[in-house]
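Shown here: the complex without one of its protein chains, the others still in place.
Take a look at subunit A:
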């Protein structure tokens, strides 16, 4: 028995109005908008983001802030320092060794004073943020540019190009970066490249950090490109007659923006730490320009008399790095295709 299937009946079933049904309300929102929406629900990441924005504002408006709430960062206040202990002068005028355990934290000096010279810590932290963020941002931008260009090239063209670039990345990652940075900072004379003093120091730091961290971005971009170029929309673009430029910049690159953004955000705190480490080792910015790492380095000699001098720059680095990491993690979750619908 064959099923008596009525051929003419099949005409009615197609439900033509159903074709366009269910194009969802979210329809005209792009993936970025959806990610943003998801990010807004992530309170922890949002908190990190707010802190990041505040830090950037602090760095930008450092002169204004110090004008209102502090003193110039390099102004000495030795009248407030106990000459025998080098700590901040305490309350007891009869005790020659009296020091203020709070480090002179008051309405006058919001974060207290530095030992020895008595410089205002609040202004130094605020100006330190400028240097830290400047170096971290610019070096990260350098990483992203080198990493994206080389990563996308390696991933898309493959073959010998890929082998050469990938091996170069391995070499860069294997480089003893810290030693190299210390050596380079000692070798480059003042006035090289037409830059002097801190201009030169900042540029050298940006260059070193950027030039040696790009493989982190490069590897991610290469991996993403490898999978993206196998996707059918790339083949479709080729079969429409699109050239390599169109495919790289119009088809593939927009799909790389999310991962690049995420990893750049996670690279910034690494670079902040790296800058702090270099300043700590004394190969960073020249004194008296304030940097967080440099302050930490100075503070270690006085940690008994002035514990706040250790804690405050340490806390500044800690909060900044944590905020960037939380924000970056949130960003990654928001962009993650696995959690998408």
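Keep in mind that, in the parts below, contacts are C-beta pairs under 8 Å (C-beta built on N, C-alpha and C of every residue); 3 or more make two chains touch, one makes a residue touch a chain; residues count from 1.
Everything that follows uses one rule, which is that contacts and distances are computed from a predicted model.
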{"item": "Listed names \"ABC transporter\", \"Xanthine dehydrogenase family protein, small/large subunits\", \"Peptide/nickel transport system ATP-binding protein\" or \"Chemotaxis protein CheX\", with the criterion being the UniProt name of the chain not displayed", "value": "\"Peptide/nickel transport system ATP-binding protein\""}
{"item": "Residue, one of A:242, A:261, A:277 or A:315, that touches the chain absent here", "value": "A:242"}
{"item": "Hidden partner chain, touching residue among A:72, A:176, A:199 or A:254", "value": "A:254"}
{"item": "Hidden partner chain, residues of subunit A it touches", "value": "1-5, 7-11, 13-16, 19-20, 22-24, 26-31, 231-233, 235-243, 246, 250-251, 254-255, 257, 340"}
